[in-house]
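Structure record follows, encoded as structure tokens.
Note that one protein chain is taken out, while the other chains of the complex remain in position.
When the chains are written out, they are named A and B in that same order, and each has its own residue count from 1.
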Amino acid sequence: MSHFSFAFGVGTQSSQGEWLEVFYPQPVLNPSDSLVKAVAGVLGNGVITGNHAAVINAQQASQICEAMRAIDHEGQAKWLRQAADAGQPMVITLLEHDTAPTSTPEVYLKLQLLSDGQIQPHGQDLTGIFGLLPNVAWTNEGPIAVEDLTQRQMDARLRGAWLHVNAVDKFPRMVDYKVPAGVRIGDASRVRLGAHLAAGTTVMHEGFVNFNAGTAGNSMIEGRISAGVVVGKNSDLGGGCSTMGTLSGGGKEIIAVGEDSLIGANAGIGIALGNRCIVEAGLYITAGTKITVLDANNQEVGTTKGVTLSGKDDLLFRRNSQTGRVEVKPNGTAVILNDALHSHN
Amino acid sequence: MSHFSFAFGVGTQSSQGEWLEVFYPQPVLNPSDSLVKAVAGVLGNGVITGNHAAVINAQQASQICEAMRAIDHEGQAKWLRQAADAGQPMVITLLEHDTAPTSTPEVYLKLQLLSDGQIQPHGQDLTGIFGLLPNVAWTNEGPIAVEDLTQRQMDARLRGAWLHVNAVDKFPRMVDYKVPAGVRIGDASRVRLGAHLAAGTTVMHEGFVNFNAGTAGNSMIEGRISAGVVVGKNSDLGGGCSTMGTLSGGGKEIIAVGEDSLIGANAGIGIALGNRCIVEAGLYITAGTKITVLDANNQEVGTTKGVTLSGKDDLLFRRNSQTGRVEVKPNGTAVILNDALHSHN
Partner (left out) sequence: MSHFSFAFGVGTQSSQGEWLEVFYPQPVLNPSDSLVKAVAGVLGNGVITGNHAAVINAQQASQICEAMRAIDHEGQAKWLRQAADAGQPMVITLLEHDTAPTSTPEVYLKLQLLSDGQIQPHGQDLTGIFGLLPNVAWTNEGPIAVEDLTQRQMDARLRGAWLHVNAVDKFPRMVDYKVPAGVRIGDASRVRLGAHLAAGTTVMHEGFVNFNAGTAGNSMIEGRISAGVVVGKNSDLGGGCSTMGTLSGGGKEIIAVGEDSLIGANAGIGIALGNRCIVEAGLYITAGTKITVLDANNQEVGTTKGVTLSGKDDLLFRRNSQTGRVEVKPNGTAVILNDALHSHN
């Protein structure tokens, strides 16, 4: 068989019975055949092939719980046991193939596999997910369909309470679903579900991480990681810096930042950065920026466009403060990350 | 008669009985004469002229509810019916004229008319509103007067709960009062009540919208819309970009952005932008910026100051990356907004 993923979830449905979101406490990548068979034993063999998001009732949850116990999947059994009688909507999502999602629970599973660290950015098929994600009001009372909001706000007030809305978005914040080990996040509203943060990552209050994007190791993120962008280990994004999602100028090449690199505060990139690169604070480099190339002795050796330097290693980008021209030169300074900064902040 | 506005609201008062805020579930612009008369039938004819914010009790709420039913205003009747017996402070705000506000409930009505989409920015008299808006701690238990906060925090802890404060400000977040249809907001703390967001607007996490400001149509807002600024349809504000509230250099001219325009990431404007304009990522244009004017063939035709270009159409602003000078040239590139970006993100 060899399935792509399995997860048991509890979620929220609108008053029309449509899924607003699903929380999977312990999603499984590449579930064992025995796990798939155990589920099929309860739901029927029809779930063994294809991709399914099956709503289950309390009885089915209990049965799957027992089936999980029988094959020593105590972790899964625990969640099923807890949820079985609570009366919240439950779903079993079992994906044979990693293909374009076709349901909201399926998208939520894929986003959680990313944030759980089991899948790397660009590591699975996310085609068409926007159309499957409803726009939801994320409140202190949970997800609410936007059209129900005014009534719910009045209801709360009339019982002396307060409904506060944290976002109106297709994506929830990651931390309401998963906080990866070894990660700090100064303002949780700035990291979307589907972000992938490696242990050792600090996302400061000014940092931002979109879905299908993130970090590959230790990093200090005080700037914005756009959808699709991955930052290599030991790299820093300075306060307020910007990364374009794809190569500026209409390209489809994905922007990335290599290892041991630094983008200065309020700087930005519309090209990829390689390893051991620095972009000076306040400088924005795009694919079309004309850049004077200097050697290690600051002698001019030519002129090029930003796009030709995309992804290259050991470069220092700066704007000459006497002539105003943008220059690139070999980066002789290894970026030594301040250990105190990284274990702390 | 021809009144300016009517609304029924429930709100929060301090321990001294002063209004901290008012929520109007369904504010009415230009109420019919029959509606005004129905209210006057309960509250007395004295409310027909002038601007009033009248505290009402349960009996009056019930009577106004019945009066609304009698003239087929079922929407209003519904809210009055729900609120009548809940014991929360209730107010009827009836404004004959759009003049400078004189009470907190009046300011809250005008801000909600903006966010409700019934009034455009600069479309009403907001003179002196700061003095009428109390500074409030906005918490998960609702608005709290700042001087009561420490005791309330202790009270919460001693019953094993947690009082968390989202802001200490004169303005609440818009979404706790109104979420306009067709809008997404990544971080709700970044949009103040009194913002005006047209359907098709996405305010990403880095976006910000102040009061009496907003968008006129489809737009992707990843930068900051200052008080008074309006962004035309099909325009984008790139991540972290800045708009000054009024023309830089002390002018009182209000900054605006036209249609089909783009301000790049980390860029900024201290002048107005017309239609089909682009400001390059990272470039800040102010009224005093000396700008070299180029023709479509990049030939220099003169030099001017930013202020002379304020509000002009079809301009591309950039900093020459070889000479460091700021240039403007005709913008031959129509800004084609990426449909996928706009329906999504």
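The definition used in the following text is that contacts are C-beta pairs under 8 Å (C-beta built on N, C-alpha and C of every residue); 3 or more make two chains touch, one makes a residue touch a chain.
Computed from a predicted structure; not experimentally measured.
Visitor: Using the touch definition up top, pick the residue from A:266, A:289 or A:310 that touches the left-out chain.
Guide: Per the contact definition at the top, the residue touching the missing chain is A:266.
Visitor: Just name the one of B:100, B:168, B:181 or B:301 that touches the chain not displayed here.
Guide: B:168
Visitor: Just name the one of A:110, A:157 or A:173 that touches the chain not displayed here.
Guide: Hidden-chain contact among the options goes to A:173.
Visitor: With the missing chain put back, which residues of chain B would touch it? List them for me.
Guide: 130, 135, 137, 140, 146, 149-150, 153-154, 157-170, 189-190, 192, 208, 224, 226-227, 240-242, 244, 248, 266-268, 270, 282-284, 286, 289-292, 303, 319-320, 323-326
Visitor: For chain A, which residues touch the unseen chain?
Guide: 10, 23, 25, 79, 82-83, 86, 88, 138-143, 166, 173, 175-179, 181, 183-189, 205-206, 238-240, 264-266, 280-282, 319-325, 340, 343-345
Quick note on the criterion: only the chains that are shown with their structure count from here on.
Visitor: Taking each chain's centre as the mean of its CA atoms, how far is chain A from chain B in angstrom?
Guide: Each chain's C-alpha centroid was found; their separation is 30 Å.
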